[in-house]
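Subset of chains shown; positions unchanged.
Should a chain be cited, it is by its letter among A and B, assigned in written order, with residues numbered from 1 in that chain.
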Amino acid sequence: MCTGSEGHTGAVPEPAAGQAADRGEPAPADDAALVKDLVLANHILFNHGVVDAFGHVSIRHDKAVDRFLLARNLAPAFVTAEDILEFDLDGNPLAAGGRKVYLERFIHGEIYRARPDVMAVVHSHAPALVPFGAVPSEPLKPIWHMSGFLGEGVPVFEIRDAAGPGSDLLIRSGDLGAALAACLGSSSIVLMRGHGATIAGSSLKQAVFRAVYTQINAELQLQAKLLGAATFLNAREAAATSISVGGQIDRAWDMWARQAGRDNP
Amino acid sequence: MCTGSEGHTGAVPEPAAGQAADRGEPAPADDAALVKDLVLANHILFNHGVVDAFGHVSIRHDKAVDRFLLARNLAPAFVTAEDILEFDLDGNPLAAGGRKVYLERFIHGEIYRARPDVMAVVHSHAPALVPFGAVPSEPLKPIWHMSGFLGEGVPVFEIRDAAGPGSDLLIRSGDLGAALAACLGSSSIVLMRGHGATIAGSSLKQAVFRAVYTQINAELQLQAKLLGAATFLNAREAAATSISVGGQIDRAWDMWARQAGRDNP
């Protein structure tokens, strides 16, 4: 099922007092600034090749831990605030109004369910990650300080163990989403063999940052392998750089957001 | 002649009742929306590096199975509706009006003749495919779910077997086109050693989608090989992903079409 996973560590979060426990009721209005950042995140991820016409990004609702925000089924480059829908953790939209939803929304819901610490999820189709997902003998590891969050190695989800040998490789159910979340464990990223990757972050900006730099790390690790035996970050360096570089995420987000037109009139 | 082909499966289609059986007569007016999409396809393929100044894309005429539409001899980036010509399956233009035609129009005609199911053909010069066409020991296979349509491997057309050891590698006759179509067999793509590739689709959008994602698959397969032994999609996964991803083609087409200026005033 999973190469390199450290096991499942989360639990179903208790809804906070004052929130809608009834699955059918939408949560209180989400923060317009958060929705705006989610829209930007879609565009930033597209600009960096983390997603193309496929792939998506979500955030946990800031007022309801059992809800998340995700665009309707649309190429990320075109997402606007009007395209953002609210979902429960089972992947049911609260008010889709006939709009089509992403088939793989279960990736997001199940990770939010398993990981109370996760506030944003990116489902990446970054090409550079696909070879690492396909070659289990070469675990993706942090080769530079920008990717310390990769820790001691990245788990790889082999869907054959959860969906059998003839699936379409898509996370098309809550069960498959739960299997993926279990493989993710307490890591920040899980590679998905023959598919792409999923990145989890404690904030939207962190998830986007990690999605971009995981892809670059993969390119550099491949190049290093062609040169010879590489020195990777050890566990302490990985942890230390993850903290230090984590303190600089805003500088990157600010640049990417401006490039994506955030400040245009 | 052909590495990895599954054999010839098509037959000459019977012209439908009410169509022009006389080779000299143009078919009823084609659908303006189809011509518009064919023009867009030219630009999309150029934007994605599937074609540069060379390469082309055609569609079978929607009102005459023994006709196809293809631009005059022109770089795809500049094709407009006025450049679209109608051809019979032997590659004769119906009303060229002195305009030059693509030397390799036989690629299109012979595939439409051999494959009644094919409605669009892309002749690709995508650089990433050339190494795979040149190294027969490394068959192009689907490494991710976006390329399941590559099936269990892609045939490679070696023109020396059809045209002798000293040709210019071009499909410059119906005979060579038929040889290529035979090598394509029932596959969706055939690599052409020392040349490029040809992609066949049941619709224009599918052919374009497949042309783009075959090129990406080639890049990823090369990278994976540099890492080690890769896990490819098995036959069932290839078939299942081909269907599922096939249902999402419109999302990609819509984005690519907008990027190509479809919605500009």
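Just so it is clear, a contact is a pair of C-beta atoms (placed from the backbone, for glycine too) under 8 Å apart; a residue touches a chain by one contact, two chains touch by 3 or more.
Not measured: the values here are computed from a predicted model.
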Copy number across the full structure, from 2 displayed chains: 4
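Simple rule for what comes next: only the chains that are shown with their structure count from here on.
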Copy-to-copy rotation for chain A and chain B - C-alpha atoms, rounded to a multiple of 5°: 90
Separation of mean Cα positions, chain B and chain A [Å, integer]: 35
Contacting residues of chain A [partner chain B, same complex]: 52-54, 73-75, 77-78, 103, 125, 127-128, 130-132, 134-138, 158, 165-170, 193-196, 222, 225-226
Parts of chain B lying in touch with chain A, wherever the complex brings them together: 143-146, 148, 216, 219-220, 223-224, 226-234, 236-237, 239-241, 243-245, 248, 251-252, 254-256, 258
